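One chain of protein is taken out of this complex; the other chains stay put.
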Amino acid sequence: MANLKVKTMGMEFKNPVLTASGTFGFGEEFSKIYDISVIGGICSKGLTINPKLGNKGERIWETPMGIINSIGLQNPGVEKFIQEELPKMKKYDTKIIANLGGNTTEEYLEGVEKLSGTEVDIIELNISCPNVKSGGMAFGIKSEVANDIVSKVRKKCNKPLMVKLSPNAENIVEMALACEEAGADSISLINTIKSMAIDIKKRKVVFENVYAGLSGPCIKPIALRMVHEVSKAVKIPVCGLGGIMTAHDAIEFIMAGATLIQIGTANFIKPDIAVDIINGISEFMDKEGIKSLDEIRNII
Amino acid sequence: MANLKVKTMGMEFKNPVLTASGTFGFGEEFSKIYDISVIGGICSKGLTINPKLGNKGERIWETPMGIINSIGLQNPGVEKFIQEELPKMKKYDTKIIANLGGNTTEEYLEGVEKLSGTEVDIIELNISCPNVKSGGMAFGIKSEVANDIVSKVRKKCNKPLMVKLSPNAENIVEMALACEEAGADSISLINTIKSMAIDIKKRKVVFENVYAGLSGPCIKPIALRMVHEVSKAVKIPVCGLGGIMTAHDAIEFIMAGATLIQIGTANFIKPDIAVDIINGISEFMDKEGIKSLDEIRNII
Amino acid sequence: MKVQKSKILENKLISNKIYRLTVEFVDEIKPGQFFMLKTLDNSFLLPRPISINDVNDNLITLLYRVEGIGTTVVSRMKKGDEIQVFGPLGNGFDITSLKGKIAVIGGGIGIAPLLYLTKKIGKNSDVFLGYKDSVYIAEEFEKYSNNTIIVTEDGSVGKRGYVTDYVDFEKYDVVVTCGPEIMMNKIIDKCKEKKIKCYVSLERRMACGLGACLGCTVETVNGNMRACKDGPVFSSEELK
Partner (left out) sequence: MKVQKSKILENKLISNKIYRLTVEFVDEIKPGQFFMLKTLDNSFLLPRPISINDVNDNLITLLYRVEGIGTTVVSRMKKGDEIQVFGPLGNGFDITSLKGKIAVIGGGIGIAPLLYLTKKIGKNSDVFLGYKDSVYIAEEFEKYSNNTIIVTEDGSVGKRGYVTDYVDFEKYDVVVTCGPEIMMNKIIDKCKEKKIKCYVSLERRMACGLGACLGCTVETVNGNMRACKDGPVFSSEELK
């Protein structure tokens, strides 16, 4: 049987398959469908230091093989996460990654400090959410800005720090290098792609914030390219995501250089798809005589 | 009956629907299926001053609701286009747009000079092709570089000049403004999005150039957002494209600000789809009591 | 709740654009709950929420109206084809809280989920069914309720007009409703005015259907709720 274990960031994942922030809640709902301890890790819904109600109006819109979402980081806030959600999450035998967003440097720093004192395994710094009006993504566009925020966060953060990049960055490779330079332990990419939909009958834009984020299979070829570009450029491990629906997709990302991968939108399409993907990777490896993911990682 | 006529760039189009460069050849093949004079205009296959053989290996790859292409600007060269293709194209009662690519400033200038002396109605400057190794897209990434090339081309160009932008530009709005400032009469966007595919069985990248261009319905939400952003920023007319498959899609682009639209990949899916889209726009207008496209253009 | 591939036992046009889909499902289901349906191919991406219409032993029936791409593709499926069925989802109606004289008011495709509810609450409820023109499953309601009032907009069957015109709200202790938003809003207002308990089943665009994506927000006096998990049934007092 193939060995799916992955050692990275000073810890061992039972397999490279994580679930992506905002698509898996805090795991609880999915735990009623299958034993979520089989997953390599769970990224929490994006947290902010203060609770957020999120955006008004339509939040989900379907597109050809994709969805646009405008959730707007609705979340209970870091404090409540630590008190109510984290203890429940820690009961699953899997890595817990806290995804942290923010509008200002202060918010990020305060969040990181609070999370650093907890049992989360990794902090994923979301500098890339397109669904908040003032900020969030602003940090994810220009490399200098990202370098600055990551450096500051790094100083306060005693957990492995994974920085989640936006595909809307001006230059994804420079962005990744800037984050690496600032002390990130790992890069995850991609977040959603800034997009739009119009209701032509109503002659109105669909989303409150006009633009919102595209995810799902439609973006996979773009995500894969970015993961490949970044993997070639940085020395720290890369966590790849964007449109992964099958074990085949996951293996493409691994071959392109990803150490870990995340499943996002696919969790909505078939709620137990993570299990299919983990099993599928294992079957592929057995069939192709691959003993460890080290044999195929980053070979492209 | 709705009036589909569009006046822009000093000329009148019978309707706003053009066919996109590289997806319609020089029109001849499609003219065997339907009367292509019903189309508003035809953008030629991308031309370069010297004939090009294009890329080796796989050139087309299907993705969820999209295709990745790596044609590599195979074309007969500007000279042969002028001698052999243009006279045939001019027989159709529609606008002829010559799409011009290049690897160096000199190539662009020479091409523009040659085309300026012909009967083409518009020159579409392609500074955005991701499928040529040295250059092409290089001009389409940084605004300063684009500003420089467009300024130079402008001086040699006595035709209306439409500059075709790449979604891979660092900042699409700045890019459009830079081209406007340099004297572009119009902006068309988007070209294909830099993407990748891996053949996991062969453990090889699919395309000779590693990366290639994604098009089709999957990119529509991204294209629409960019067309909207650019339309809000520039004063010159915008020609919108990217994943348009239906009259509904076309109308979204027009509401987002597009004066003209182009149909690309959809020509492969149903070769006479341009007719459906033209009729569909007309039907929508009749149904909604819209007399002229001026009533809905740029209303979002 | 679980994700299963089910063989379609029946997929039949029963009225204008309305199909009845039958599959096997063994777990317990409450009236007002729903399932997420998805074909196994990728002709559309997100599963579609469809309510329970009825349960008979191991068989569940769902009624759906063809609207867009998803329901069109499902309508083309044949007996024996496999479909992804995920559920049951949502809170459903809390039968124990439906006490006293009950009015069940349905409109359009919103009538479908009320059948299993009517069956569960017993014959004493009055059922009001509002259709545009084509009446469907009214005779099934008549089996479970002693008083079924049929209203069509064009008067072709039953009474003419809007279903709300025929409800004497004063008579009821509880009103339960599902249907077009304008209809439900009218009912909510009436119930507020007359201080009658009112439960509504709401529709929202959904991605996950199980409470994780926060895509299906309903604003309530207790903050943002999820139509898929905290609903789709809400007490009208909760709603903003």
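We call the chains A, B and C, going by the order they appear; numbering starts again at 1 in every chain.
Rule of thumb we're sticking to: a contact is a pair of C-beta atoms (placed from the backbone, for glycine too) under 8 Å apart; a residue touches a chain by one contact, two chains touch by 3 or more.
These numbers come from a predicted model, not from an experiment.
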{"item": "Partner chains on view for the chain not depicted", "value": "B, C"}
{"item": "Sole contact to the chain not displayed, among C:I14, C:L59, C:V73 or C:V157", "value": "C:V73"}
{"item": "Touching residue (missing chain; options B:E12, B:D35 or B:E62)", "value": "B:E62"}
{"item": "Options B:E12, B:E29 or B:E144, residue touching the unrepresented chain", "value": "B:E29"}
{"item": "Chain B, residues in touch with the chain not shown (by the definition above)", "value": "22-25, 29-30, 32-33, 45, 53-54, 58-62, 65-67, 69, 71, 74, 216-217, 265, 267-272"}
{"item": "Positions on chain C contacted by the hidden chain, ascending", "value": "41-44, 69, 72-73, 76, 78, 81"}
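Going forward, only the chains that are shown with their structure count from here on.
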{"item": "Greatest separation from chain B - chain, by CA centre", "value": "C"}
{"item": "Chain occupying the most central position, where position means C-alpha average", "value": "A"}
{"item": "Cα-centroid distance, chain B relative to chain C, in whole angstrom", "value": "47"}
{"item": "Geometric centre distance via CA averages, chain C-chain A, whole Å", "value": "36"}
{"item": "Shared-contact residues (touching 2 or more other chains) in chain B", "value": "64"}
{"item": "Multi-chain contact residues (two or more partners), chain C", "value": "42"}
